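With one protein chain removed, the remaining protein chains of the complex are shown where they sit.
Per-chain numbering from 1; labels A and B assigned in written order.
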Amino acid sequence: MTEQPVHRLLGMTDGEYESVVGILDRPPMPAELAMYSVMWSEHCSYKSSRKHLGRFPTEAPWVVVGPGENAGVVDLGDGWLAALRIESHNHPSFVEPYQGAATGVGGILRDVFTMGARPIALWDQIRFGPLDNPKNRYLLNGVVGGIAGYGNAVGVPTVGGEIEFDAGYTGNPLVNVMCLGILKREQLVLGTAGTPGTMAVLLGKATGRDGIGGASVLASASFDDESGAKRPSVQVGDPFEEKKLIEACLELYEKGLVVGVQDLGAAGLSCATSEPAGRAGVGMEVDLDRVHTRESGMTAPELLMSESQERMMAFVAPDKVDEVLAIADKWEIDSAVVGEVKAGGTLRISHRGEVVAELPAATLADNAPLYDRPAQRPDWLDEVQARPGPDISSHDPADLLRDLLDDPAIGSSAWIHEQYDHMLFLNTVVGPGSDGSLLRIKGTEKGLAVSTDGNGRLCYLEPRIGGARLVYEAALNVAVTGARPIAVVDNLNFGNPEKPEVMWQFKESVEGISEACEALDIPVVGGNVSFYNETDGVDINPTPVVGLLGLADPMPEVPPRISRATDGMELWLVGPEASANLAGTAVQRLLGDEPGGIPTAPDPAPARNVIALAADLAHTAPVLHDISDGGMAVAAAEVSIASGIGVSVDVPIAEIFSEDPHRFLIAFESGSINLPPEARKVGVFGGNQIVINGSPLDLESAASSYGEALPRRMR
Amino acid sequence: MKVRVEVTRRPEIADPQGTTIKRALHDLGHTGVDEVRVNSVFHLEVEGADPDDVRSNVEEMCRQLLANPVLEDFEIELLP
Partner (left out) sequence: MTTAVVVFPGTNCEHDVVTAITQLGGSARLVWHRETDLDGYDSVVLPGGFAHGDALRTGAIARFSPIMEPVARFAEEGKPVIGICNGFQVLCEAGLLPGALIANRDLSFICRFIDVEVTDTATVLTNKAEPGQRLRIPLNSYEGNWVSPDGEGRVVAKYVDDPNGSTDRAAAVANEAGNVVGIMPHPERATDALLGSTDGDVFLRSFLSSLVPV
């Protein structure tokens, strides 16, 4: 093998290297090169995406902290704030699914409690290849095990999520995790180093060689046969340490002992020193010998690149340092004073008595390359979009429904969510298995609703429509839970950005999400980008995932649930009439058709009305259910199954499996609720069958299909 | 043949359990413990009379199932 320059081994291009030389006005020392290489990796710098992320609408009167800090923060009124963030851990989860997913949970928690918030809930959005492939079963098992193992042990409930299967995820499973925290306004802490004289105190796990070249480099390169060689860089999560860290930090915040806090994620110490200094416009002196380590003989580059988990950097006024260390001791957390903030903007790092890095702190973040990669609509898209939609007229709707209920992405997710403690903290009013989660804020009338939504197939067909539809879908999910949408976080999972088609898909998705957020007046308060989800040259479907937070104030006294339908209740449908367009639907997938056509575009005006109406009806309706995967048939069946009572539905054929947006079902006792004139009655509950246009499906067997869809494939 | 397999976490991989147990031992007064690593031992009874065959079989068992090569190494001992 020809010898490569070190910077290329670290994943930097020649151009990026030259840039560093330009900044320093000399060649970089090894530790400096290591720092630039991790900070300028795709995962840390967003160099291929930043240009387009500026498109997102990020402002609203209730946004307290927008994108750029560790988590977005919004105002809930009455002195309460919510912090939220979503992150991916895709590549590590392919390499080691349990630890990859576990450390993903750990990372997102830190992003939230670094803002001063107590994390109160998690959601997971996971995607795998088809389950008839044992490798995908192995990955699903490992990932769910890791999320459960970490989330349960750290003591934060995982209250919802979503799962999708597609062949493209076989080599590239997607593991996204969203976290929500709440705090009182006076507890808000930012990632700032403060003023000269402030001390940098490293808290948490001892630093080892974990993940060196891990998340930063792994997430910046696609998989190929040489992936095995990257294996040693696996980070192991310690939820117990994280729990202690959460409690210790919350105690520090409560006592007003920190000026700023930054969590150590990808790019570890390189980031936790430079970013807070950069934000504050100051410099810092750091002594790596003070860092508490797990392994001996670590070099300066290793110390600076390490992604050892469960570490935080606290910036503390000198007269408060002793108290901080005492609190760390009480919680049995290791700590070390590793640096001091200085005037000027230079980050000076020494190790074993020598200066190993001396650079302008802000340049690690601010001078990261900004690429405007070429974007071009794929030339295969016209043909894909021209494919005729499925013809369902010759199929028995009950047969199609039964098969849809057996789809592991549609069927019950109990096999997964019963492995997650979703009840801890006594906040979970509406938990897993519903359109949106509903959490109460004790001591107030407020409720927080969250929905997370992605749809790779839809975005493959038309990324702008797909991206927009995710926002509308999530907003309606949150509305039927009783809340008004107030903030979005996005996780953008895409293939190789060096391909113009992928870059086009990315731009279009961002545009679609932005348009929808603008139409609904919802700010984007943060996000994450995961590129290079590609194996052997094949990219995943463009898979943006939207996490949407809603506020219910007051929360419905008796929230609607899909299990509250009773004998004799009427089933009504609210929203625009369905088109006959089945592009991108579950039934298209079921019939074995290649994805094709152009999905129905969203329509802002009816959307706004429907969302407002749903949020309102949530205070009085026993049952509300958003129509999405599998259309109205699946939605009605889910209510029927959850309530243990049959339902009979009569609708035009186009309505049965349509997944057109802005539509929901409502069930209530006749005459008990007033609906707008456009709403239409579609059915009635009773008996022990699910009947679609006269075609029956036995309720018990439907429930069985639905319940077994996932578990039977995992045995 | 009786076979003892020791599966050990690779030294560069963190061992959170070990760290916690070490702290507990210190708390109980055993302060002279510098490190604790938690590993697994398997005792197998494997058919076959040829030691090389048996060893080779067990190696495959380790690679396939008993050890996670991403995190662990293994050592095989054929017992008399």
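The rule we apply is simple: a residue touches a chain if its C-beta (ideal position, glycine included) is under 8 Å from a C-beta of that chain, and two chains touch if they have at least 3 such contacts.
All values reported here derive from a predicted model rather than from experimental measurement.
K.L.:
Which one touches the absent chain: B:21, B:44 or B:78?
P.N.:
That would be B:21, which touches the missing chain.
K.L.:
Using the document's definition of touch, tell me which of A:28, A:208, A:239 or A:646 contacts the absent chain.
P.N.:
A:239
K.L.:
If the hidden chain were put back, which of A:152, A:299, A:609 or A:693 would touch it?
P.N.:
Of these options, the touching residue for the absent chain is A:152.
K.L.:
Taking the entire complex into account, which one of A:419, A:444 or A:581 touches the absent chain?
P.N.:
Of these options, the touching residue for the absent chain is A:419.
K.L.:
May I ask you to list the residues on chain A that touch the chain which is not drawn?
P.N.:
Against the left-out chain, chain A lists 148, 152-153, 155, 238-241, 243-244, 331-332, 414, 417-426, 428-429, 440, 442.
K.L.:
Mind pulling the chain B residues that touch the left-out chain?
P.N.:
Given the touch definition above, chain B has residues 16-17, 20-21, 24, 27-28, 38 touching the missing chain.
Just so it is clear, only the chains that are shown with their structure count from here on.
K.L.:
How many Å are there between the centre of chain A and the centre of chain B, using C-alpha atoms for each centre?
P.N.:
The answer is 36 Å.
K.L.:
Using the touch rule from the top, collect the residues of chain A that touch chain B in their complex.
P.N.:
Touching chain B from chain A are residues 95-96, 99, 205, 208-210, 231-232, 234-238, 240-241, 294-295, 308-309, 332.
K.L.:
Given the complex with chain A, which residues does chain B contribute to the contact?
P.N.:
Result: residues 10, 12-16, 19-20, 23, 68-71 of chain B touch chain A.
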